[in-house]
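As you look at this complex, bear in mind that one protein chain is not there, while each of the others sits in place.
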Amino acid sequence: MKKYTQTSGEIGDFSQLPIWQKYAWVDLLYVSYGLLIVALVLVSYMFGMLHWLPYDPQQINMDMLMAPPFSQGYWLGTDFMGRDIQSRLIMGIQAYFLPGLLAVSISLLAGVMLGILSGYLGGKIETVITYITNLIDSFPRLVLILLVVAAFKPDIYYIMMVMGITGIPAVATAIANKIRFLAQKNFIEAAIALGLRTRAIILKHILWYNCRALLIIQATLGMGEAILLETSLSYLGFGVQEPVASWGNMVQSGANYFLQGNFWPSTAPALAILFTILGFNLLGDGLNNILEDRRGR
Amino acid sequence: MTSIPLRAIAYTLIKELMLTFLLLLGVSFIIFAILYAAPGDQFNILLEGQLPTEAARAGIRDAMGVAQSWYGQYFSWLLGVLSGNFGTSVRTGLPVAGELINVSLNTLYLTLGSMVVTLLFAIPVALYSCVRGHVVAVGWSLTMLGYIISALPVFWLGYIAIYISIHVFGIFPLVSMGNPSQSNAWLSTLVPILVLGLGSGTLSEVIRSLREELSRVMAEDYVRTARAKGASVWRHAFKEGMLIPVTEIIAAKIPFILGGAVIVEQIFNWPGMGRMAWQAAQDRDFSVIMGITLVAATFVRLGSLLQRIICTAVNPHQANE
Partner (left out) sequence: MAVLATQPLLKIENLRTYFYARSKHSFIRAVDGVSLEVGHSETVGVVGESGSGKSIAAMSVMGLISNGPGVIGGSIRFTGRRVQRDLLEGLDKFVNVKERHGRVMVVNKDEAGWQKASERQMKNLRGKEIAMIFQNPRASLNPYITVGEQLTEAVQLHTLYKTRKEASDRALYWLEQVKIDSPRLRFNSYPADLSGGMCQRAMIAMALSSEPALLIADEPTTGLDATIQSKIVNLLEELKSETGISTLLISHDISVISRLADRVAVMYGGAVVEYGQSKLVLGEDASIKHPYTAALLASVPSEQQIRDKASLQTIEGDVLDTINVPAGCRFYARCNQITPEINEKCASHHPELREISPGHQVRCWRFSN
């Protein structure tokens, strides 16, 4: 049974509806959860940078090994060396935050440029760019990164540059497809006929008016992927090394105690990863639905 | 009955084979460039590894005059690779090629199995939420489940799976530690496949893309025609709404699943490419990691080739354009 109700009376100016009536509540829920997570990550990042932490994340407390949550003073408990999990989670954000931003901005910048070139110019340039994106897409991301790790033993910023490069094809293809779609609707011809400058058409009419939603969802999805990759790498032992905290190596080092039934030390960072990536993904999808005006009929 | 359009398939096959060849050439060049740029003359070590005897290795740099220039080095390495000579592993001292076949078959088993798991989960959910999408509560909770499973780190999911299978089902799912004489040995291989299939982070994307494609096709004019003439909607929507999207998403997700395999193989001690790549990255074993990257890229390209051919077989008109 589905219920439809006309709430706005007989005649009304619908543009003045409050925001919670204008959009689907699911999308608003997604976006508010996502914004909450982003804000939490940002604030925690600041706190970590300023070392405003409940405890020193590397301070060992042999009296409090693997304390459960809410035990005296340690409200997220301690790990196998008695280190405060809450402080380590906050410090773990340092491991992926800036590198992740780097990866996302490389993907977006290069992807937008390649996408515009191939979508707007077409022809031979399009063929070459399609070849390049296909080439990048041929490498499984993690395998390519392991190759780079083997060759250079680079630090996380270089790894994230590679990650950014592997994210280029998705952005470039999406932008090029969008431009092709707009061209199909004679949108671009109309803009040229109106005498607009190429730069204005590309920057304002294509990128800003039509690709905004797409770029936002790519950025949030990219950030989610960057977090997953950084944690995976530090889990595999190629990223941040113990005793410096990263969510990935926290899961890994806690895992030794996991099978004995001490779930918490590796579950806490795993949940942090889950909630954070979920937040970025939901933010992207919710914003996309709202900006793309997918509000039903 | 519609016959299989052989000419269109042959045309696509030739075109796509050429493209695949060009792309793999590009892949090999990028691998070469990375190793060439690596510090410590790594590429020459790699070239030496391709030679059978110590004596031949000693004289390589003088013997191969062309190998001094970078393109000479590239081509002599590429010729070796093409004839199946991937060099020798630093770690084991054995030729890489033979071992590569073993591990890639293991990885193929893992990844194909996990794709089946992903599809077995994703197709019913996509179908259900497309057909019964208006039952808000059900559609929403299925979508949410997909989101959550996709955001779960696969390495943690792996430990949960191990814990559950040991304590609830009494299976010890660590492959190389498992006793092969056990009757339920295949059962223990099922656990990593399940974990990779559900947790590789592709599930929610697969669900979403299948659902969107299906809803789009269900709104097409020709599906309306099928309903208007009283024919089966599924018969008409199947090719464009299910077959093509499924092959497309599988082909697009092969790299992600191979990446996920690196982690899952690490957790479950699965003797596959991913574990070998991890070991090689630890040891800086160039012949091995190079071989694995090449094989993985070949898998990706072959998947995409297969997808193009299926597409052509289904809709021969597109190929002629």
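Order of writing sets the labels: A and B. Residues in every chain begin at 1.
FYI, a residue touches a chain if its C-beta (ideal position, glycine included) is under 8 Å from a C-beta of that chain, and two chains touch if they have at least 3 such contacts.
None of the values given here were measured: they were computed from a predicted structure.
**Student:** For the unseen chain, which displayed partners does it touch in the full complex?
**Tutor:** Spelled out, the missing chain touches these shown chains: A, B.
**Student:** Among the options B:L6, B:L22 or B:A231, which residue touches the chain absent from this view?
**Tutor:** B:A231
**Student:** Using the document's definition of touch, tell me which of B:E213, B:E240 or B:E265 contacts the absent chain.
**Tutor:** Per the contact definition at the top, the residue touching the missing chain is B:E240.
**Student:** At which residues does chain A meet the chain that is not included here?
**Tutor:** 1-8, 10-11, 14, 17, 21-24, 295-297
**Student:** List the chain B residues touching the unshown chain?
**Tutor:** Interface with the chain not displayed, on the chain B side: 2, 132, 134-135, 219-222, 224-231, 236, 239-240, 314-317.
Note that only the chains that are shown with their structure count from here on.
**Student:** Give the list of chain B residues in touch with chain A in this complex.
**Tutor:** Chain B reaches chain A through residues 19, 22-24, 26-27, 30-31, 34-35, 37-39, 42, 134, 140, 147-148, 150-156, 159, 162-163, 166, 201, 204, 254-256, 258-260, 262-263, 266, 273-274, 277-278, 280-282, 284-286, 289-290, 292-293, 296-297, 300-301.
**Student:** Going by the contact rule at the top, pick out the chain A residues touching chain B in the complex.
**Tutor:** Those residues of chain A that touch chain B are 2, 26, 131, 134-135, 137-144, 146-153, 224-225, 228, 231-232, 235-238, 248, 251-252, 255, 258-259, 266-267, 270, 273-275, 277-278, 281-282.
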